[in-house]
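The following block contains the structure, expressed as structure tokens.
Missing here: one protein chain of the complex. Every other protein chain is in place.
We call the chains A and B, going by the order they appear; numbering starts again at 1 in every chain.
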Amino acid sequence: MKRNSKIANIYLGIILFFMYFPIAMVVLYSFNDSRLTVSWKGFSLQWYEKLFSNQALMEALGNSLLLGVLSCFLSAVLGTLGAVGLAKLKWKSKGIIEYVSILPLMIPEIILGMVFLAFFSLLGMPFGMLTLLVAHTVFCVPYILMQVKARLVGMDKALEEAALDLGATPVRAFFDVTLPMITPAVLSGSLLAFAMSMDDVVISVFVSGPRTSTLPLKVYTQLKTGVTPEINALCTLMLAVTILVIILWKIAAGLSKKNKKGRQQI
Amino acid sequence: MKKVVAGLLTGVLAASVVLSGCGGSSDEKKGELVLYTWEAMFPQEVLDNFEEETGIEIIYSNFDTNETMLEKLAQAEGGDYDVIIADDYILESVIQEGLAEKLDKEKLSNFENINPLYQGQFYDENDEYTVPYGAGIPLIVYDPEQVDIEIKGYNDLWDPSLKDSIAITANYRVINGIVNLSEGRSLNDENLDDIKATGEKLLELAPNIRMIQDDNTQNALLNGEASVAFLYTSQVTMALQENPDLKVVYPEEGLGFGIMNMFIPSDAPSKDAAYQFVNYILEPEVAAECFNNIGYYSTNQAADEFVNEDLVVPDSVTKGEIVKNIGEEADMQYNKNWTEFKAACD
Partner (left out) sequence: MKSKKNQGLFPMLPLLLFIVVFLVGPLVYMVALSFATNNEGYGVTWKFTLENYTRITDPVYLQTFIQSFQLAITSTVIISLLGYPFGYFMAKLSAKWKKRVMLFIMLPFWVNSLIRLYGWIIILQTKGVLNGLLLKLGIISEPLKILYSYPAIVVGMVYALLPFMILSVYSSAEKLDWSLIEASRDLGATSFQAFRTVTLKLTLPGLLSGIILTFIPSMGLFFIADILGGNKIVLVGSLIQDQMNRGSNWPFAAALAVVLTILTTIMIWLYRKITNVKELEGLY
């Protein structure tokens, strides 16, 4: 009975179709030979050429990538250590600490954006990469924290205790025993955090500086002022890279599985 | 699998370092200039030529409204930006707050090119802080093929046949102002009862509004989203360039008028570069290129001979009324009118 009826599968298909239809349009119009999206004027690669010569856009992309990597790294460190600590801590009030840490998921982004703006200007921090990094790290931490926490719950504590009993320092036990086990959670949390950071508009609007625009902010101004299909081209490329990476990942995963099996047989 | 993810992250990291490296390689150049204004206020060639001539790299940073600019500049306490271009009325606040640099005219050899018609204005009576960069009158533009009535003035915008078809700009003072004008009152009316009446009349316009947007509002007209638009001068020019069949209306009830100005913030990080830039833009040929490109009326006398004839001051221009700063209470009421109006639009 655990199979879906045909209708259910058709339903899944329809929803997925509507998820991808707008994306397909964006991809399609990146090859359009006209600036306006109202009509199809023939196939052209001109927007891809223009994209690479559009310095401002490339710089914004660079900023976004850098910001994504840095904030994802920083939040991975903070989040992982935090989750490990929380798991061991036996305070009654640790629930509050945890609640506050994942608060960024619970309040509308716009509020985070505005409090950052107010607070950073109170501190006199110059708006730019640093303020963006802090803000992004705050909303990235919860993703990693929750992932790692979930992983730790299912983990066998005995292993780490054994390591400690055998004389390993807590730091050593962490790196040799705990970390390898939670790495998948850290990585998948980091990927999610990276995606969220790359995509954020609402918070970045408030904390970006005069010299640092991020890709989503550039797209946002363009959407208000009239999009040039260079943006379509850029997104098509980013999507292509993502798909390529996933395919490579699959292939690599397949290979390593085979390897493992091979070894087991030996 | 972990290794793949790790590799992926490393790859992204490497890519971002390379990309940001491209952006940062300009250290060898002779400094930077942060230019802060609306989108598309300069032809790219003018900026490129300036960079080439001086070796100064221009960082073009955008704001969407005057008020955003003031907020950001105030936060930066007059720093961060080197040259800002914004509208007349906001400059009064900028100057009052001490956020603008008193200009050293010695460094601006082209200062005398400015058309005196645009000087001595209320926001800077002695021309100490500002350099005009184009002037304009917001106008009504429509597509006669899609509109059944002949539009002569603001009052025609209330016509029921225009249901859901008007695109307007998003400056609350200007839109409140033209309602005032349509009733024969001043653009800057400060009488609270009058303003409330304006608010009520504005509400009646709501059903006809298709969209409200400050940037590139003309696109709504060009791609068929709207058949009538109330546009800034530059947008009027751009709309006509794309579609010469559009009709332009100088509203019979009276005109609004605005002057944009350049100024140097009081704590600009590279003042020398800022002076160089302002002076460069004041050169007649350069100014003309700018005006022709952005489609505002020329505020540079020496440039008039190079400017597209449509952009040399028509007599009607200076008869228009400029939006001025008004009392807090009146301003709050205008703001409230605007919020109510927007809420009523859908």
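By definition in this document, a residue touches a chain if its C-beta (ideal position, glycine included) is under 8 Å from a C-beta of that chain, and two chains touch if they have at least 3 such contacts.
Worth saying up front: this structure is predicted, and the values here are computed from it rather than measured.
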item	value
Which displayed chains the unshown chain touches	A, B
Among A:Asn63, A:Thr137 or A:Ser190, the residue in touch with the chain that has been omitted	A:Thr137
Residue of A:Ile15, A:Ala162 or A:Leu255 in touch with the missing chain, whole complex considered	A:Ile15
Residues from subunit B at the interface with the omitted partner, ascending	65, 67-68, 70-72, 74, 93, 96-97, 164, 170, 209-213, 223-225, 328, 335-336, 339-340, 342-343, 345-346
Residues of subunit A (touch criterion as defined above) contacting the omitted chain	1-4, 8-9, 11-12, 15-16, 18-26, 29, 37-39, 77-79, 81-82, 84-91, 97, 100-101, 103-111, 113-119, 122, 134, 137-138, 141-143, 145-147, 150, 174, 185, 188-189, 195, 198-199, 201-202, 205-206, 215-216, 219-220, 223-224, 227, 231-232, 235, 238-239, 242-243, 246
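Here, only the chains that are shown with their structure count from here on.
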item	value
Averaged-CA centre spacing for the pair subunit B and subunit A, given as whole angstrom	36
Residues of subunit A defined as touching subunit B within the complex	36, 38, 56, 58-59, 61-63, 65-66, 68-69, 72, 121, 126-127, 183-184, 187-188, 190-191, 194, 209-211, 213, 221, 224-226, 245, 248-249, 252-253, 256
Contacting residues of subunit B [partner subunit A, same complex]	1-6, 8-9, 12-13, 15-17, 19-20, 22-23, 34, 36, 39-40, 59-62, 64, 72, 75-76, 80-81, 213, 215-216, 219, 222-224
